[in-house]
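Excerpt of the complex: some chains, original placement.
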Amino acid sequence: MSSMWGNKIRISLFGESHGKGIGVVIDGLPPGEPIDTERIAQHMKRRSPGFQPGATARREGDEISVISGFYNGKTTGTPLCAMIGNSDTRSVDYDKLVAKPRPGHADLTGLARYAGANDPRGGGHFSGRLTAPLTFAGAVAIQILNRRGITVRAHIASIGTIEDTPYDPTQTPEDCSERSLPVLSEDRGLKMRQLIETLRDEHDSIGGVVECMATGFPAGLGRPIFDNMESRIASILFGVPAVKGVEFGRGFKVSQFKGSQNNDSPYMAEEGIRLRTNHAGGIEGGISNGMPILFRCAFKPTPSIGKPQKTVNLETMTDDTVEITGRHDSCIVPRAVPVIESAAAIALLDILLED
Amino acid sequence: MSSMWGNKIRISLFGESHGKGIGVVIDGLPPGEPIDTERIAQHMKRRSPGFQPGATARREGDEISVISGFYNGKTTGTPLCAMIGNSDTRSVDYDKLVAKPRPGHADLTGLARYAGANDPRGGGHFSGRLTAPLTFAGAVAIQILNRRGITVRAHIASIGTIEDTPYDPTQTPEDCSERSLPVLSEDRGLKMRQLIETLRDEHDSIGGVVECMATGFPAGLGRPIFDNMESRIASILFGVPAVKGVEFGRGFKVSQFKGSQNNDSPYMAEEGIRLRTNHAGGIEGGISNGMPILFRCAFKPTPSIGKPQKTVNLETMTDDTVEITGRHDSCIVPRAVPVIESAAAIALLDILLED
C-alpha cells in the first residue's frame, strides 16, 4: 500500500494535483464527537496558498465536501470521507516538463516506480497539494484531542539560518497561529519574511525547520521497541513531502551531551511526579512520560525554482536544461506549520485511542 | 502491539534482560536463502559487550540458537525463530532500584504503561539487550541483500563533538567494521576513545551519531506519502533504544539550503541516468532514486551513569538520590553501529521484497 497510515485511526489519502479531486478517508474515529466545521476551515486556511508570505499565488479553493461519517454535526464512528475538488489547474504549465525531469522532484522516481503510468500533471499523487486532506484530517483530530485536554501547537523554528525563539520544553507554548508568520519572535519573523522575499526575487527557494509541541498528553501511552511513540510520530511526519529529518526533545544535540546533563530527573511536585527538564521530548522508552511531547522536522527548500537547472532530456537521452515557469512557494515552511500540527494530532490520537 | 515491525518481512522481538531468554521471529523471509552462521556470529560480535571501548564488562554470551525456519543451511521460507538464553544476570544489582526510578530510563514510563506488572530487572523488555536479536535478524537480512548486490555499512559519525570524516554520499563507503572503533579516520577514532575513557573515569556517559549508507539499492522502490522509504526506515530506527533523531541525506542541514543548492540534478552517465549530488540521501518522493541510501541517527548518552542522581522515592513519595552501581557502557555508540546496519537492512529487505 502507499497512502494509508495508522493502527486505530486509519487515514487513507487519495487524489492527484490536477485530477478530479483529492481527499481522505478517516476510519476508526470515535462516534458522537462534535466537529466544528468553521474551526476546520480556519485551520485549513493557515495552509492554503496566498495566506502566507512566499506562497504560490495559485488559488486552490480548498472547499471541503464531507461525504460520509458525519451526521447531525457529529462523527458517526463509521468512515469519514472528505473531498476537495480541483479547479484552476493550468496543466499546460507542466506538460512540456514531462520529458525533462525536474531536479529535486519525484519525476524520475515516479517514472521508475510506476513505469510512466502515474499522472504527471502537477506532481500527481506526489503533489504537496495532498497535504490539504491530511490537514483536514488533522483538524478533526485536533478537536477530538482538545476535548480530552490535549493541545498541539507548532511554529517556525527556523528558515535558512534565521531562528525563532525555541519552545520552552516544559511549558505550554504561546499560540502564534494568528500571526502572518507563525513565530514567537515577531522580530525574527520579520527577518524570515525578508529572506523569503529575497529568494523569491532570485527565483530561488529556502528550507527551514518546524517545531511542534503537544501538551496535556497523558503518561503511560505508547510502548517499547517498534511501535513506540517516536516511530509512529516519525512515520507520519516523513509522509509530509519535503521532510528530511525528525528529532525528538533535544534531538541531534543530545549526541553531544553527557548522561549527567541529558537525564531528565524526576521530583515530587504538587500535582505528582514531574521532571525537572524535558530533553527527552516527553518520551522515554517509547512511552509518554507526562511532559510535553516535543519534536522538530527539517524541510528541504521547495524544489520548484524559476532558475534554469541542469537535467536530462528523456526523449533525446542527453543532458539538457529545464526552466520551471509555474507558480510556486519560495518557502513552504510557513504553510507547513498547520500540516505538521495535523500530522502530529493524527498520530497522537491514534496512540491515545489504541491504548 | 508493541514489538512487531514490517510489511512483507515481519519481525517479532520478545524477551526481557534478566528473564529466561530473548529472541526474534522473522516471518516472510524468501525460501532457499543460504545463511552463513559464521558471518552472523562475526556481525553480532561487533555488538557484543567487551569488544568495544567503553562497553560494559558484562559477558552476555550471545549464543544464538536457531529454533525454526532454517533447514540444511538455508531459510525454509517459514518463520525463522532464534533465541539467546540469559545468564550472568546479577539481578541483585537492580532490585534495590525499583523504588527509585532511574533518570533517563523507562522506569517511570514502564510503571505508567504496565501498572507495575512489567519485569523491572535490568530494564526488562526495555533493555538494550533486545538489540541482540534485532542484530541477528539484520545479519540474516544483510546476507540476503548482499546476494542481490546491496551493501549496508555504517560508521560512528561523531561521539560528543568529535566527528569522523563523513561518508561521500555518492560512493560506496570503506569498510571499517574490523577496526576497534568503526570510523574512517583512525586519528579521530583515537580521540573518541580518549573521550569515552575520560567519561568512564568520571562515571558519566556521552552520546553520538551513527551514519549509515546502503549502496546498490535499485531505483523505483518505495512509494509516496505514508508508506514511503523514509517513514519505514525511520520507524525501525526509532525502535532502537536511545535514538532521538533520524535524518536522510543532508538532513537538518537542508533547512539552511537554497533550492538551487539542494536539488540533485540528473545527468547522462555511461551506466544511465545518475545524479550529480546526493543531498536527498537516495530518496525522492519516498521512492529510491538509485543513488546510495544515506541516513544518520542521533544517540543520547547512556542513561546509566555511576554519578549520584536526583530522583524520587516511590515508597516514601519524596525526593531522593539514586546511585547506579551495575556495569554499563559509558558510550553505546560503537556497539550501536552494527545494530543500525541491521535495522537498516531489515527495512531495506522489507521494501525490496514488497515491491
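All chains are identified by letter, namely A and B, in their written order; residue positions are counted from 1 within each chain.
Operating definition for what follows: a contact is a pair of C-beta atoms (placed from the backbone, for glycine too) under 8 Å apart; a residue touches a chain by one contact, two chains touch by 3 or more.
Nothing here was measured: the structure is a model prediction, and the numbers come from that model.
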{"item": "Given 2 placed chains, full-complex copy number", "value": "4"}
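The working rule: only the chains that are shown with their structure count from here on.
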{"item": "Rounded Å distance, chain A centre to chain B centre (Cα mean)", "value": "27"}
{"item": "Chain B-touching residues of chain A, taken from the complex the two chains share", "value": "1-5, 11, 13, 101, 103-106, 108-110, 112-113, 125-126, 130, 158-161, 199, 204-209, 219-228, 230-232, 234-236, 238-239, 241, 243-268, 273, 276, 279-281, 283-290, 298-305, 307, 309-312, 317-319"}
